Structure formats: C-alpha cells, structure tokens
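Complex shown without one protein chain; remaining protein chains in place.
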C-alpha cells in the first residue's frame, strides 16, 4: 500500500504544476508548427521535444545535480547545501539565488555535495553544458553552414553586400525598441538583454544562440524559439512589406545574368573574409572563423570527405544536441514571463524593419546606379534566413513578371546577411559583453 | 642490461596474472561468439575487444588516474594518497575501499594527486566515463532504436501490448530468484543487484545497461554480457518452450491481416506514449523519452536527415564507444566471481520465464477472444529482442503451416516488449534506486 | 568617440604582434601546400586554418581560461591570480611559469578565479583538451586507419615485416642526431624531446602526435606539421635515395605474384598482433590496440556498419577536431624557435635515413634469399606514409621495367612500417616517458 | 533475509502490476487516439503506380539518372581512398 | 534610465556604422581579390560534353556500373537492418 502511495506521490500527475502544463503545451505547439506547418523543423522538432522532456515533473531531466538536490533533496542535503552556500533561512528560493551568484569554486563544492547525496545532472543538462555552455554547438553548426554556402552569387556582384548590411538595421532598431520599452517602464531589459533580443532580427539561428549564451543566457530559450519561429515566418512576414515599399515597375526589373565566378575566387573569399575579421573585429572571429573554415573546406576541393561530414553527419549530430539543449531551458520560471512576450513582439518587429531596410537600400542603390540594375525585391533577402528569404524574393519577382528569376540574384544579399549579422553579433559582444 | 631487464620487468608476460589470462580468454570467447556464431556482433565485438584491452597487464587502459597510481605508483605517491584518504595501513586494498567510499571532493583531490605524479585516466576509462557513467550512451542508442522502430503493427492491434506486458514477468520472477538464492544463502545479492539482474530478462541491451549503471554498476560487465549473449540465444532458447506450451492446432492459427495504419497515427503514438510516461512514471522518462524522440523524428517526415543520422552515424559511433566501455569493466576482480555465475544462470531463467509468460498470456487472450484470433506463438515475441524473437515466432508458425506468416503479427508484441521492459526498469529505479 | 577608440584599441590591427603576423603567414603556407600542392590536405587544411585562428590577436581562441585572464585581465584578476600562484612580482611571464609548474589542484583554483572574472576557455582550447590532451583523437584516427588497412599483402609474405623494421632506423638515428646537436651545443633538446622528434621519421601522423603529446607537448605543433609535411614530400625525398642505392638490374627485378590470403587469416592477424603487443610491450597497447580493433571490425565481416562509420563519419569528425587542435598550438612563442628549425631539419634527415635503411635491408634480404626474390625498391615503403611510399616504389619499378608492378608487393612493408613505428613509439614511451 | 524476500515480492507485485496497468492505459490511449485520427482522416487513396518506374521509362531521365549515379559512385570510390 | 537609452543609441550608431564599414571594406577587398585572381587565370574553357553520359554509352562500363550499384544497394539495405 505504502508502495502504491509512493508511486502516486512521485508520479507526474500528482506533481504537475500549472507552469509545467503550460510549457508542455508550448512544446506541443512547437512540434505542431514544425511538423504540420514545416516551421524550421530541423530545429523546432528537437527544441519542442526537449521542452516537453524538460517539464516532466519529478524527472529532473533538465536540471543540474545541484538543482536536482534543491528540488528533490531531503532535509539533510538541503541543510548541508544551506551551510555551504551561507543561506541563513535554508529556503530553497534563497539558496538558488546564492548558488547562481556563487564563485566557481563554491559551485563545484555544491556539486560535490549533491553528488555525494546521489543527485546527478539530468541528461538534457549534460547536453546543454557540452553543446551550449561551452559555445561549441553554434560554432559547429556555423562550420557546417559554411560548408553548405555557395558565395558564387555574392562574388559575382559584391555590391550586394550593402543589402546584407542594410538589413542588419533591424537588429539595432530592435535594441532601441527594447531599451525604449524599458525607459518607458513597460518592460525591464538590461542593455545586454536588449542586444541579445535584437540579434533575433539577424535571422540566423546559430548566431542568435551564440550571442544570447554570452549576453543573456537566461533568455536563451525565448530568443532561440523566436529566432527559428520567425525565420519560418519569412514567407508570411516579408511579402506585404516588400509590396508596400516597391512599385509594380520596380518589381518587374529583370537583372542581368551573373558573371562566371572562378574556383580560385571562391577559395580566396573565406580567407579574405577571415583576414578582415581578424584585423577589425576579433570578437566575431570564433563565429566567422568557423564559418570561413567550413566554406574553405567546401571550396578548396581537396578535403571533400571532411566537407561532406561537416555538412551531414556532424551538423546533424550537433543539431540534435543543440535542439534538445535549447529545449532544456524552456522551463516555466524562465519562459513564462512578461519578458518572453516582449521578446516575441520585438523579434517580429526586428524582422519587419530588417526587411524594409533591405528593400529601401536596394532602391537607393538602384537609383544611384541608373535605375534598373537592381530589382528592389532582392533587398529583403539581406536579412539572411537562407535560403527562404531568397525564395521569397524570387516568388514575388515571378508574380510581377513570369520570366523574372531572381533566385540567384537574391542569394548574394542572402549570404551577405549571414556575414552582416555575425559582424553585428561581434560588435554587440565587444560593446556590452 | 638494466634497460633490457626493465623491458622484461614491465612486459605483459612477466606481469600476467591468472585473472587477466582468464579474462582475455573470456574476451576471445565473446569475439568467437560474435564473429563465428553471429551473436549480436555489433555489441559483442567491441565488448570482447574492450575486455581484452582492459586486461593487458601494465597498460592500465581501463583504469582511472587514481587506480593507475594505486597499481603502478611508487612509494611517494602511495604515501601521499594514503594520507589523503586516511588509510592507516597504506595498504592498496584498504585504500581502494576508502577511495570507493570517499566523498566526491576527496575523489577529486586524489585525482589531482595522481595527475601531479604523472598518472592519467586510461583511454577506456575516459570512454567509460563519457559513455556510461554519464548515462548518455544507452539513451542515445535508445534514440536510434526509436528511429528504427515501426510501431505500425502494434498500432494496428494495440491489444498486443498485453503480450509485451506479460513477458516482463520474466524480469520480476528473476528478481525473486535472486532474492531467493540469497535467502537460501547460496548467493549474496542486495535488492538493487537482484533488480539489475532481473532486467536481463527484458531482453533489451540498452535498458539493461542503463538500469545496472544506476542500481549495480559493479555488475555492469556481467549483466551487459549476459543480456547480449542471451538475446543472441533467443532462436535456441525459445522454440522448445514455445512448442511445449502450444498445441499443433494452436500453432496453425492463421491471423487476419493487419489493418492499414495511417501516418498520422504513427506520428501521434510516440507523443501519447511520452505523455503517459510523464504522467505516471517519470523515472522511465529519460529512457522512453529518447525512444519516443527517435520515433517521432522517424515518423514526422520533416527531419529525415536527423532521423538518418540517429539511425546510422550517431548510433554506430555510440555503439563503438558503448561496447568498448562495457568491455572496460570486464576485469578479473569484478567479473570472476560467483555472482557472475549466478547472473548467467538467472539471466537464462529470466528469458525462459518471459517466453513462457508471453505464450501463456497469448493463450489466455485467445480463449477470451473466441479461440482462434491469436496464434500463441507470437506471445514469445513479447520479451523484445527485436527483431529476432519475432522471427522465431514466424519460423515456428511456418513449420506448423507453410502459409502462416506471423512476422508482422509478432512485431506488435515485439516492440511492446521494448516499452514493457523500459517501464519495468522505471519501476525498479523508482522503488529500489 | 570613446567607443570608436575602444573598437580600434581592441581591433586585431592595433594589437598584431610580429609573431602573430609570422604565424598567420605560416598558416597560409600550410593552406597553400595543402590546397595547391596537395600536401596531406586532410590534415594540413585544418592545421593551417587552426593556426591562423589561434593567432588572431585579442580573440584568445586557442587560450585556456587562465591564459585569457593573463593576457586580457585587468589588475584585479591579475592580483588575485598572483596571490594564488604565489608570484612575488605579479609579472605575467613569471605567473605563466608558476602556473605551468603548479599542482593540478592549484591549476583548478586558478581556472575558477579566471571563470569568476568572466574568462573562459577559447573554442580551440576546448577542442585541444578533448581531442589531444585526453589522447583520444590519435587513437580514434588509428582505429579508422586500422579499419582502412588491408594486411593481405603482408600476410602473403610476412618477411616483408623486416623492411618495416629496418626503416625505423630513421627514427633512432634522428634521436642520436638530436642528442648529438645538443652535445655539440648547437641545439638544446632533452632526451624526451629527442625521442619525440625522432618519431617524425616514423612517417605516421597519429603516432607522432600521440608520442609528442606524452613526451614533449610543447613541441607538438612543430612535430605534427613536420610529420605531415614530410609525408607529403615522400614522392620527392625518396626517389633519389632509392636510385642511389640500387642498380638498374635490381630495380628491374620482377617479384612473383602474391599468394591468396584467406579471410580467416585476415581476421586472425589483428588478434595475433594484439596478443604480441600485450605480452611484450604494453606501452604500445593503446595505439596498436585501437589499430587492431579497427582492423578486426573491417575483416570480421559481421560489423560492417561500425567499420564504415570508423572509416568515414567518425574519422572525418576526429580529423577536423584533431587538425584544428594541432593548429591551436601554432602560436608564436612556441613555434618561432630555433628548436622548430632543428625539428624540421632532423625530420627530413629521419625520412632519408629511414628510406635508405629500408632499401639496404631489402638488398641484404635479397642477397640472402638468392638474389632476385625481392626488388629493393620496395624497401623504401617500410617507412610507412601509406599508401604514398608504396606508390613511389611502384613508380620507380615501372620506370625500370614497364611490366613491373610493385604496388601490391610494396604494400606489405608499407603497413609493416605502421606497426614498426608504433612499436618504436611504445619503446620510447616506456624508456623515457 | 526475510526482509529482502519481502522486498523482492513486493517489487514483483507492484512492478508487474504497474507494467500491466501502464500498458492497459497505453492500449486505451492508443485506441482512442487511433479512433480520433481516423475520424478526421479520409480513407487512404489507392497508391498511384510506382513513380520510379514511370520516371525511368523516359529515356532522357534515364540518361540523367545514369549520369548522377556515375558521379555518386565515382565519389564513393574516391572517398574510400585517402585519409 | 536615460543612461540605458543613450547606451542603446550609441550601440545602434556604432554597431550599424561598423557593419557598414566592415562590409564596405569586404566589398573592396573582394573586388580586388577577384580582379587579381582573374588577371592570373585564363578564361574558363567551354565545358566538355558531360563525361557521365559518354561513359555510359560503353556497354561494358554499363554492366560494371550496374554491378557496382547493385552491390552498393545491397549493402545499403543490409545496413538498414541490424543494430
């Protein structure tokens, strides 16, 4: 009887909190969006599932050893931890704050106490430490993305870079938005948090995760989810803005065919980019360094087996762990917060402003270059969201003129946007990190 | 001359202990079974080879830094360690016991002492820490198995679940056997050890490894080897039991064709299963959670590249490390014990009882459902051992009636057995963990 | 304005040291050799790129947390570290020396201090710890190489083993060279350093990395780069030596066709080799153990999916991390040293002597066996550098006699050379490790 | 010792009981799920004739297919070398 | 609060400025690089007729191709089983 009672007492059903129910529901929404609506499924399926796993009551899958001791420990271990952390009250909430602010050596001591009492890191917490806390996963994804990226269209017309630059205005406008909401007393974001939220407008998942790990790790879940969700929304968010800011005639502009780009140029490009980053903005060097490394492996032609692995087995493995790890921070007390709502709203604004900036910059460039060299529809691709944003440009181009294939022309600003937002990330880390 | 003597003094030949000879021989037997008899070669080749590597004298490949200091350290390091551990005698055997019982902080200090004296973790010990101590490898294998499993046949006829439940009786009967042997004074198993041994009857390698890591890590080698060896013996162990418990007429029963199962049902099943686990038995959530995650990746159809990687590159990499790590605990003082003999005997009994329970449950269900809806031969597949047990059911069905293809019907109880033993594992960890 | 100044102050351009410029240039030379000259690109592309990343000023990508605190820390963290390390002067150079010699527990404490002040391991340092400090990467590469190696030609004519033995003379002659240069006061190598340099002559990358990690980790960069660069130079270095030491008539010798080698012999060979290593030289057991494991997976025929993964996804992933990690030690203060020059010179001498020893041994064996059983050109393949050295033998054979295909005959000494240098590695670690 | 036995027995009773209860609930939940799914889903259409075959009846496609495959195999062979 | 706003504004000004300066330099560097590379490189030759097709016109090659592919597919299927 006692045993049956204990099963019931420790079951999920009798321990479920409202927060967990809501977060499990959020996990299902992400799975629904990923599977039924095809919203960035490669990331949102693992994130959604990880979010559900993280919120299973009593399982502690997403907690560190010390957190598990806090939540499931008996009086002895809590007393021991409260002495260690210098908590007068012995209250768990107080201890969690003390632990979060503790020196690294004290954290290690608390972990030893938890382990001695039989509490260990949950599986998802281990994945989170290795994939995200170390910074490795976003960098390895960026290496794989580099190995998948063809810079040919950008090299054929390097001025497209300006479109990738302009679209980053969305990032910084959002920072101002977050700061403004705080000034007005509506939200409460620090400058670090504002910067991490802004990067959602960069439309680049790994960059957003990398920046928020460094500037605002407690917002990681909301930022990563927003970033991937909005990247998936690109085909819905961008077209109205693009139509609003362009005339029918502009949308009909047919661009001249891109010149042939030689193998050697493609090999040299990642090296030129790496050198510029090294000389001007070392803070962006890890991210763009790995990106250039992946791209060099792709283009150099002598390490195809490494390039293939970076594009397939390795990036897939890292994606699984990264997704589950991001999911592991989708816990109620971090996610169900007014901040998350603010992040969602600011994120979509960032996208809209980035799209508009790209289109307007394209119009400016067009008028400076005689008026019909550039179809302004490709400006929106500067936000990145490769290759979705470029496909949107292509689609709107075809709508205006069924012979107008803009895909290749839009790939230039599209990959420039990846570089642009990585540079923006470096600047933010440099200034407020 | 001195140098030659030293080579001889440190050679394997002059340091070989009887235990090592026996264990190397055990390693060769496992390789022989794997290669010549095709006994679960994917696991037994790495396990057998790891066992041989672990028993190479003087190499310390499977020892931690501290163990290496114990075995190969000079007087200074031993004195330092004996002071640290509070050993009065300075005797290595005493120090090993003290170290095993030491607090985590003391273990860390002893590791620092060993490293300062130039002793490091052996390669296999590193693999063991990462793959098994962290719990990661069995969970990742389970994710891959989930991505390989088709629940269609089970969904077409969910009552097959009862066969998967019944076959788990082998697990618990074996626990009683282990406990009984201890009560009779023949063996000496704790309840944790008995539970870990019982899970062999679950016929599922990763589950057995996961449970014994948590309940009886010192028995891991014997339990893992038994589990995989007996899974390979399924085609020999099951048929006589199945023939004994069924009549010729029963074996001839032709089952009606399974209904078509829609894609959407297959997508929903891992979610339903995950929710039930979350609500009722959080202790099983890591194992079944990863299983459901793998299965959802397979069925959802939008993350095929992740599913492929989980089924191929990732599971293969993890299998290599898991196998070598299990091999690394095949050392004489842990394996060459009366307990191992007990485990081997109890393991095979567990299989036999599980098989019989499955068949008998099928007969009961059959009589309850009118008498010829279920061929009792598929009951034995409830032990899991996917897909071998299902093939055995099919083979015996064809023997009785050459038109009687039971394979698909047996796959239902077969995959239900995987779920059943993971649930049994969760119950054991909950009750005695 | 302040912000602009800060960007400039922390930019790479204003912090670039001469050493970094030179090392970045070295990185480009390695990339050039890898991409344009096809010098072992699988390793030299990641090494070269890693070298560039490691020398980006202000980025600290290749530094540990403590090194980052040393280089970029403000006065508070430096004061704290100087107290901790017991540095009277508080001078960074002194602290670096104290830190390098500190006990492991003190190193851990310093790391905690660095982390508390916001300094973390750079990405490449993390890769270096996991791939190289742990010893894992060279062993996993060796496993993959084992899975790619066909011992058939060696088994068909086991006496070829002597050619693989003779060519290792290059290793030990180089040790004498390094020791001699030190005795003459020209260089300053310890016996450990001399041994690590000698192993370059083994013409086997992973073996060289593994040995230098254990005997002379501060020379790792120079040794690894030399080893891979000279392996690529085999087609230039060997032919003149081979022509010099053989007569036209010898080069024309046509060898009799190799006998058929059965599957079972191929399965038994890695086991026989493992047993011999276990009994005679446990120090070589990790390296040759993993090699034999890979080869057994290849030949046993029952674990093809593991063998494929070891030869493809796994070895490629490990190669990426190993290469970047080796690159991470290409920093000016370690690499731009007279020692590096000595290593480069001694390395090429080692190759030349190894080649000559192999050819001469082949001539001796030939005269002992009647005079035209062995074409001395295959002796040079004993240095290993699989399969390049064997191809060189074949090419010179075809030059002398267009019907004389030596490739298969040269593969025997070629793979024997891998075993020979692993044994030499074990002897060195045993004697001076 | 007696205590151990009773622990074992209760582990068996509660364990086996829990397994059966859990899988019964899973049967119920799965059946309910299937029923709901099937209500919202039309009967599966008869499968179209195998696409692959149709495709390969087009000689141009065939040639392209062969070309792609040749490239793939070539790559596969090259990958096997090296390292 | 005012301080936060001014921090945000300077982050925008310097950040956006830096992004534009950096990408401008990248345009210049890339264009210079392309020009240098093109000067040293001859115009690309017209691509030869697709090799793959030529190969497959040889019936012996075809047979071998089929053999290799069959083996590859066989392996692929086998790999899918097991574990």
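For clarity, chains are labelled A, B, C, D and E in written order, and residue numbers in each chain start from 1.
One rule holds for everything that comes next: a contact is a pair of C-beta atoms (placed from the backbone, for glycine too) under 8 Å apart; a residue touches a chain by one contact, two chains touch by 3 or more.
Source: prediction; values computed, not measured.
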Original post:
If the hidden chain were put back, which of C:81, C:143, C:356 or C:427 would touch it?
Top reply: C:427
Original post:
Thinking of the whole complex, not just what is shown, which of C:22, C:106, C:133 or C:276 touches the missing chain?
Top reply: C:276
Subject >> Given A:12, A:73, A:144 or A:286, the one touching the chain that is not displayed >> reply: A:144
Subject >> Identified contact with the non-displayed chain, of C:116, C:265, C:304 or C:399 >> reply: C:265
Original post:
So that we can see where the missing chain sits, which residues of subunit C does it touch?
Top reply: 154-155, 158-159, 161-162, 164-165, 168-169, 171-173, 175-176, 178-180, 182-183, 190-191, 194-195, 260-262, 264-265, 268-269, 272-273, 275-276, 280-281, 416, 419-420, 423-424, 427-428, 431-432
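The definition used in the following text is that only the chains that are shown with their structure count from here on.
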**OP:** Could you label the subunit A-subunit B interface same or different, taking same to mean over half of its residue numbers are used by both chains?
**Re:** different
**OP:** State the chain with the largest centre-to-centre distance from subunit E, centres being mean CA positions.
**Re:** B
Subject >> Chain centre separation (subunit A, subunit D; CA means) in Å >> reply: 30
Original post:
Residue numbers in subunit A touching 2 or more other chains?
Top reply: 3, 7, 280-281, 305, 308, 313, 427, 431
**OP:** Quick one: which residues in subunit D touch 2 or more of the other chains?
**Re:** 14, 18, 79, 82-83
